[in-house]
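Below you will find the structure I want to go over with you.
A single protein chain has been omitted from the complex, and every remaining protein chain is retained in its original position.
Note that the chains are named A and B in the order they appear, and that numbering of residues resets to 1 at the start of each chain.
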Amino acid sequence: MSRISQDNAVAGSRLTRALIYTVLIFFVIYYLLPLYVMVANSFKPLDEIRGGDLMALPNVWTLEPWRDAWSNAQIGVEATGLKPYFMNSFMIVIPAVTLSTIVGALNGYVLTKWQFKGHGTVFAMLLLSCFIPFQIVLIPAAKVLGFLGISGTIQGLILIHFVYGIGFSTLFFRNYYAAFPTELIRAAQIDGASFMQIFMRILLPSSGPIIVVTVIWQFTNQWNDFLFGASFSGFDSTPMTVALNNLVNSSTGVKEYNVHFAGAIMAALPTLFVYIVSGRYFVRGLMAGAVKG
Amino acid sequence: MKFLIQRWIPRLVLAPSFLLVVLFVYGFILYTGYLSMTDSKMLPSYGWVGFENYSRLFGLRHWNTAVTNLAIFGILYIGISSALGLFLAILLDQKIRAEGFIRPIYLYPMALSFIVTGTAWKWFLDPGIGIENTMHAWGWASFHFDWIKNRDYAIYTVVMAAVWQSSGFVMAMFLAGLRGVDNEIIKAAQIDGASGVTIYRRIIIPMMRPVFLSAFVVLAHLAIKAYDLVIALTGGGPGRATELPATFMYSYTFTRNQMGVGASSAIIMLIMIFSIIVPYVYSELKSGDQQ
Partner (left out) sequence: MEINKFLKTTVAAAAVSAFAGMASADDVEVLHWWTAGGEAAALGVLKDDLASQGVGWQDMPIAGGGGSDAMTVLRARVVAGDAPTAAQMLGFDIKDWAGSTGNLANLNSVAEAEGWDAVVPAALQDFSKHDGNWIAAPVNVHSTNWVWVNKAALDAAGGKAPTSWEELITVLDAMKANGITPLAHGGQAWQDATIFDAVVLGLGADFYKAAFIDMDEDALGGDMMVEAFNRMAVLRSYVDDNFSGRDWNLASAMVIEGTAGMQMMGDWAKGEFLKAGKTPGEDFVCIRFPGTQGLVTFNSDQFVMFDQGEASDSQMAMASAVMSPAFQSAFNVVKGSVPARTDVPNDAFDDCGKKGMADFAEANAGGGLYGSMAHGHANPAAVKNAIYDVVTAHFNGEYDATEAAEEMVNAVLDAQ
């Protein structure tokens, strides 16, 4: 595995450093601008938004949109706000992320340390599955879920997210484990350690960074999924994104943009939290394996 | 006996994933391929029509627009995101004190779904209410930016929003790559009198080759799936100027009740995707075998 080295700092003069900071700050603004538009408008009363300048800070600050989005807004016939849908999303995403991470780790382990004839082809097929556009699989997937009798249930959604998450998880873990010294595995084998023992005792303890990468990637994708969530959820398993879409995309209703933005930020909080908290480990994890060719 | 179990366990572990992917990916692709040869309209139906849907597809002006747009979008998006990501990673790698603060800001857009970020972007780019209006209010009267309203330029605003979303993620990948470069090499080059720019150009960037490949896979995958982005930002407009294959396929399959044509566009899309990705996978495998 790569070892963590110092920054490759090259430049020296004060002028260059000032320039670097200027550019970095410019991009900070670039990345924050849309978030600013959302946050600023989520604290405005609707009249102020209708009146025009969307880039300005609110004249009158109000928390009402946030309260509405959380617990009062009409989502379908129930005026529940987004609150109840958070739980649904967690119930779907947590098992699906856990499953696809565990399976990805095992797959990566097999594909690098227990190679058999044809392992390359199997890996290629798993990898290619990352690139299938989800709109294609909608109808056949509905058929299969119906056949299994889990259409419209949380289990069905977990299965779907899990299946379409296998590809990336396997890719990440395979690249990570490829750099792991095979001699250690061979030595353990000679000592009589079994397949699972080797995995649990030797590989898993040092898999922290790549687990972070995989979890972040899967969590973001699955939390933000709309297409599967809308098509395969039932009335009591509707995930967050579908509820958010119902809040903001109603076509002939009055649009309360302030509530929409408040809701959108709320819906994004779990993923934002994951990114910000684990951001440090994320880069380390990428460094340790995911970016290796 | 034990030997036999040890021999088979790895395959048994891999088998469920393999079977699921064979069914849910390759099986469904075959099914879509079959649908593309049928007279399916609103729901799948199985009247065989051969290649009729394909000839229809290639006769549609939209499809050409969509494919051209994907080429423009894909090249610019992947190119700019990679370049910007590398550039920012190099800057952040200069012992920046606020790195811990800046990095998550660059990274966060990847965490957001476009269902509503799209609205923020749409407003921001709208000359009447967004950045142009603000610049005018600040006294810069000649500032002009109406690309999102212009048929010939709207696709570039889609690129802008897409780059915003993922360039930070690419930055993180490059940053990780840069941190993995052995310092000794750089020191040696510095002793030889190489300038900073030369060191990056000649030594460090060439070492980033694997990162470029990984970034390419992630970006290509996002470019192909770009759907929410277009729907939220331009709805495929002005006119149909920002239609992409993904939006085209969805609209023919589900909105226009021409599932056969939609399926044929899906197959063409898959052929395009695989013809780009397979060479990558091949090189990936080759490098894997060397280890």
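Things to note:
The rule we apply is simple: a contact is a pair of C-beta atoms (placed from the backbone, for glycine too) under 8 Å apart; a residue touches a chain by one contact, two chains touch by 3 or more.
None of these values were measured; they are calculated from a predicted model.
Counting contacts over the entire complex, the absent chain touches A, B.
The residue from A:41, A:89, A:107 or A:231 that touches the chain not shown here is A:231. By the touch definition given at the top, subunit A reaches the unshown chain through residues 47, 50-52, 73-79, 138-139, 141-143, 145-146, 151-152, 230-232, 234-236, 238, 242, 245-256. Listed for subunit B, the residues touching the missing chain in the whole complex are 41-45, 56, 59, 62, 122, 126-128, 146, 148-149, 151, 234-241, 251, 254-258.
Note that only the chains that are shown with their structure count from here on.
In whole angstrom, the spacing between the mean C-alpha positions of subunit A and subunit B is 15.
Put simply, subunit B touches subunit A in their complex at residues 6, 9-11, 13-14, 16-18, 20-29, 31-32, 35, 44, 88, 91-96, 98, 100, 102-113, 115-117, 119-121, 123-124, 129-131, 133-134, 137, 164, 168, 172-173, 175-183, 186, 196, 199-200, 204, 209-211, 213-215, 217, 220-221, 224-225, 227-228, 246, 249-250, 253, 266, 269-270, 273-274, 277-278, 281-285, 287-289, 291. Chain contact summary for the complex, subunit A toward subunit B: residues 2, 4-11, 17, 20-21, 23-24, 27-28, 30-35, 37-38, 52-55, 103, 106-107, 109-112, 114, 116, 120, 122-137, 139-141, 144, 163-164, 166-167, 170, 174, 178-179, 194-195, 220, 223-224, 226, 241, 244-245, 248-249, 257, 260-261, 263-264, 267-268, 271-272, 274-276, 279-280, 282-288, 290-293.
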